[in-house]
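Yeah, one chain of the complex is gone here, protein chain that is, but the others are all in their spots.
Our next item is subunit A:
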Amino acid sequence: MPTVTVFDYGFGNVRSAVRALEHVGADVTLTSDRATAENADGLVVPGVGAFAACMEGLRAARGDQIVGRRLAGGRPVLGICVGMQIMFERGVEHGEEAAGLHEWPGTIELLQAPVIPNMGWAQVTPPAETVLFKGVEDERFYFVHSYGAREFPLEHDDTGRLKRPLVTWSEAGDGANADRFVAAVENGPLCATQFHPEKSGEAGLQLLRNWVATL
């Protein structure tokens, strides 16, 4: 049974993430202990609320170093919601800019949709090579957020030096008002979802099962 640490740094409905991961067969520990978090087969970084506050909390628990070390060693990390957003270069909320972990270039900014927060079940468009969405490509997932990555600069990197991350998009708002944003990224050991797989019913559980199977 793969071991998973859900990083407990004071942000996010961590209980749900723990239960959902247990449900799909992981041996889950909820902790901010550095050794446990570094050595688990998988690390989940949850997060809700404000980008800057989450980053502050993460740094206070040395989560930035833990994530960096794990990724340098090729050990899987899964960011959820604001736990995905902080993997980007920076976040801008209420005109204030905060630095993220900068695993990916790009900015987290306010969505341009008529109804904000973007709350509810939305479809996603995963690429053909997806591992996370295998078997649930056409399902809806539960989102609740006001900010997101509306661009993913690495997608346009055509130098051929990088294996490009797999990006899954979704949209807030309808028709002409639709605003495209990053719903998930699969990038070697680093995966992340803007939606909450632990709150996305059977589809979300399947996604977590797919991730746990890679550990």
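Annotations for the structure displayed:
By definition in this document, a residue touches a chain if its C-beta (ideal position, glycine included) is under 8 Å from a C-beta of that chain, and two chains touch if they have at least 3 such contacts; residues count from 1.
The rule is short, and it goes like this: contacts and distances are computed from a predicted model.
When the unshown chain is looked up in UniProt, the name that turns up among "Transglutaminase-like superfamily protein", "Multisubunit potassium/proton antiporter, PhaG subunit", "Imidazole glycerol phosphate synthase subunit HisF" or "Carbohydrate ABC transporter permease" is "Imidazole glycerol phosphate synthase subunit HisF". When the missing chain is restored to the complex, the residue among A:13, A:36 or A:214 that touches it is A:13. Residue in contact with the omitted chain (choice from A:99, A:116 or A:215): A:116. For the options A:76, A:126 or A:204, the residue in contact with the chain missing from this view is A:204.
Listed here are the subunit A residues that touch the chain not shown: 13, 15-16, 19-20, 23, 48-50, 113-123, 140, 142-146, 170-174, 178, 196, 198-202, 204-205.
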